[in-house]
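A single protein chain has been omitted from the complex, and every remaining protein chain is retained in its original position.
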Amino acid sequence: MEKESKAKEGIKGWINPAKYGKFGIERFAWILMRITGLGLLAYFIGHIIETGNILSGEGAWNEMLAMTQTTEGHVFLALVIGMCVFHTGNGIRLMLGQMGYGIGKPARPDYPYKPQSLNMKGKACIYATIGVAALAMWYGIAVMFG
Amino acid sequence: MMIMRESIVMKIHYGTAIGAVFLVAIHIMMRMTQDFHESLEYENVIANYEMIGYAILLELILVLISVHGFNGLRVILLEMKQGPSYEKGVTYGCIASMIALVAYGSNTIIQAHLGMV
Partner (left out) sequence: MAQVNQEISTEKSQTVLSSSKSVTLRISRSNPEIGTEEKFDEFVVPYEKYSTVLDAILSVKSHLDHSVGVRYSCRQASCGSCGMKINGKPKLACFTKIVELDSNVITIEPMDNFPVVRDLVVNFTRMFNNHKKIMPYVVSNDSEITPGTNVKEMLQTPEDVEKYIQFSSCIKCGLCNSACPTMAMDTSFVGPQALAQAYRYIADTRDHGKKNRLKIIDESHGIWRCHFAGSCSQVCPKGVDPAMGIQLLRSYLLGLRD
């Protein structure tokens, strides 16, 4: 009887860094999409709870601001900006791909069998999204730190 | 047990994503109508909540991002483990969390808008 545990690679298939060198930027974009999604969800829940303090009056609101408007808070918020921009940009790329845009057209395959769907357009979009996210983080830091 | 077909769920996922992008962009730009630190002061925040248009914007963002975010979490959790009771638990758990978050956030928006602070 086959070992059931070998029927799936498990979490190593998601988090093993060696995979990201072998499988290209699209796979890296996939895991980054997951990480940013979870990060943004966690931030969103915290943000809803934190802004709920407005109902407890000015004192509670200022206390909350004192906790969040710190250097660490600004750095964290800059990370959130970066995650948000990447998640949005890559999400748009994925939605366009899933609608059939930018993935090439079916054609008779020929050696060396380069996949059309993993083309330079898609790769450029991923790199551009990462670049724009970095720019947005830089801008956010500039605004928050005055 | 399927509550609705997965293609409908995913259309909602994509629709909420597109809606949220525009609305969050407006929300962020509102912070830029004043100096960043000034925009976070208590009186200015209350003034924003008391504007009906802004309150509706916040409510929409709350609903759209809750739906999109918890559906995304549901997808990740479903991929991590499979089984009928686990999948049911994850689906209902995410729906319940979504409702709870929307309820909590809506309470803040409504009370702040009506000046009940």
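In order of appearance the chains are A and B, and numbering begins at 1 in each one.
Note that a residue touches a chain if its C-beta (ideal position, glycine included) is under 8 Å from a C-beta of that chain, and two chains touch if they have at least 3 such contacts.
Owing to the predicted nature of the structure, the values given are computational and were not obtained by experimental measurement.
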Here the chain that is not shown touches A, B
Please pick, from B:32, B:47, B:80 or B:114, the residue that touches the omitted chain in the full complex.
B:80
By the contact criterion defined above, which parts of chain A meet the unshown chain? Give residue numbers in ascending order.
1-4, 6-14, 18-19, 22-24, 26-27, 29-31, 33, 94, 97-100, 103-104, 106-111, 113-118
Mind listing the chain B residues that contact the chain we can't see here?
2, 5-7, 9-11, 14, 75, 78-82, 87
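Quick note on the criterion: only the chains that are shown with their structure count from here on.
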What's the distance between the Cα centroids of chain A and chain B, rounded to whole Å?
18
The residues of chain B that touch chain A in their complex are 14, 17-18, 21, 24, 36-37, 40, 42, 45-46, 49, 62, 65-66, 69-70, 72-73, 76, 80, 101, 104-105, 107-108, 111-112, 116-117
As the complex stands, chain A meets chain B at residues 11, 34, 37-38, 40-41, 44-45, 48-49, 51-52, 54-55, 57-58, 61-62, 65, 69, 84, 88, 91-92, 95, 143-144, 146
